[in-house]
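Could you have a look at this structure, given as structure tokens, before my questions?
With one protein chain held back, the other chains of the complex are shown just where they sit.
And now, subunit A:
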């Protein structure tokens, strides 16, 4: 089985979010970048397929050279090869187009992305990619088994879960549940050393136009001070008469 894991290069979850150039660009100053957490659950599941079912695992990112440390980290975790499509990730559709181009050439059986990236929260790349290459698609995937050409996936629905049977080629939008938090791997020294000599191929982009353009950004208005009360009667009174939510 050939697996492609799509890796988004995103600010660490603890990052303070700021913008520059008149609020038109994300300020990367002092920001630590990581593998998008939803993608990391997928990557770790891919490692399971590699170790238990002999799968080959490639990772891919669409972005500039600054994303390569993130791809190297994925290699250190255990992916076999990395691909970087050398173009800025401008919107979900153009990223999906670039991925589709590589996915078609590589004839992957399984493509794993995250339910959404934690930066732009688009949640569209895996689904668009699936549609562009004519593969099956499961979103918010919390469990995945593959047996031959058949796949069994569980997806989270509002208020529960749903078990699905489908066939390869398959694209999933994954999240926590694909593996547990405690299954995530911190690269060890051996992995880091090996990652240095694993192939990281830079591909030039295919033609793809963006369909959306982020014009500017804004931060939420600063929050007023909390009203502290010292008994539950006051709290109920405020929630009923002031906030009018109960």
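Everything that follows uses one rule, which is that a contact is a pair of C-beta atoms (placed from the backbone, for glycine too) under 8 Å apart; a residue touches a chain by one contact, two chains touch by 3 or more; residues count from 1.
We take it that contacts and distances are computed from a predicted model.
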| item | value |
| --- | --- |
| Chain left out of the displayed complex - its UniProt protein name, from "Molybdopterin synthase catalytic subunit", "Alternate signal-mediated exported protein, RER_14450 family", "ABC transporter permease" or "Electron transfer flavoprotein alpha subunit apoprotein" | "Electron transfer flavoprotein alpha subunit apoprotein" |
| Option touching the unshown chain, where A:43, A:128 or A:144 are the choices | A:128 |
| Full-complex contact with the absent chain, from A:1, A:118, A:192 or A:206 | A:118 |
| Residues belonging to subunit A that touch the chain removed from view | 11, 13-14, 17, 19, 37-38, 91-93, 96, 118-128, 130-132, 134, 136-140, 142, 152, 155-167, 175-177, 180-182, 210-220, 223-224, 226-233, 235-236, 238-240, 243, 245-246 |
